[in-house]
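Okay, handing you the structure first.
The full complex has more chains than appear here; those shown keep their coordinates.
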């Protein structure tokens, strides 16, 4: 079995630097077996390449790429905290928040950009997770997608 | 004491088929004692009988019925996973997401459609839960209500 890091390499993906802690909050808190990840955005080279609302400014394919990039940032935060991604026993839960025009109703298609990456990296048994994919009125810095999540670690 | 299933029968309610897992996510993940339920919608006979926004398209009574139907779907997912609903030690937390026109401010009245059902089925001690009931800009398939939740199971 390939490790999650080997799977990332096979897919030609590289984890970014974990996003810096801003002010009085942090990117991750671990309690017992549960790792709680803060809301992450689509950060690349210190900027936000995906901004604007789905349904008006941004199309679904761009939204999906934004969700993919958010998840790379989350995995960077997670690896920075736990060392090896193989310590993940199960991806538990994502809340995928999509910056949405009131008429936009395809949040699940956007969220798949994150969910598909997780299954691809961790495999079906560990990677499939509970999820909500919903439409927000607005997000910080007008980013198109923000995701928070819970991961279970091995004992 | 009636079991939760007996209470459902007394109320003339039937659990639907658990909603099918769609793509790379699942309806529920259990970690130790905590069951994390994915965002569920108001599914009936494979369709969505409640769509549109509260405050413009849908009135509060319809919203409450939508929340009630969402909770039946959540209980179906939960029972499918754990066998008997009596294994629930406590309903812990709901996030009730109401598809809302920006002027709509009665999300709690809508959410009661789910909360009242839980207390009715599980009783006060097990059924009363922490809750947020909030207004979303948009939801998948334009459903009127989506709910995610956490349930604690017996050891």
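Residue numbering begins at 1 within each chain, and the chains themselves are lettered A and B in the order written.
We take it that a residue touches a chain if its C-beta (ideal position, glycine included) is under 8 Å from a C-beta of that chain, and two chains touch if they have at least 3 such contacts.
These numbers come from a predicted model, not from an experiment.
*Asks:* So 2 chains are in place, but how many copies does the full assembly in this file really have?
*Replies:* If we count all chains in the complex, we get 3 identical copies.
Convention: only the chains that are shown with their structure count from here on.
*Asks:* Which rotation angle, from 0 to 180°, best lines up the CA atoms of chain A with chain B, given as a multiple of 5?
*Replies:* Rounded to 5 degrees, the superposing rotation is 120 degrees.
*Asks:* Can you compute the centre-to-centre distance for chain A and chain B, using the mean CA position of each chain? Integer Å is fine.
*Replies:* One centre to the other, that is 25 Å.
*Asks:* Under the stated contact criterion, what part of chain A meets chain B in this complex?
*Replies:* 33-34, 55, 90-95, 100-108, 111-112, 115-116, 118-119, 127-137, 150, 152
*Asks:* Enumerate the contact residues on chain B facing chain A in the complex.
*Replies:* 21-29, 31-32, 36-39, 53, 95, 97, 102, 136-142, 146, 148
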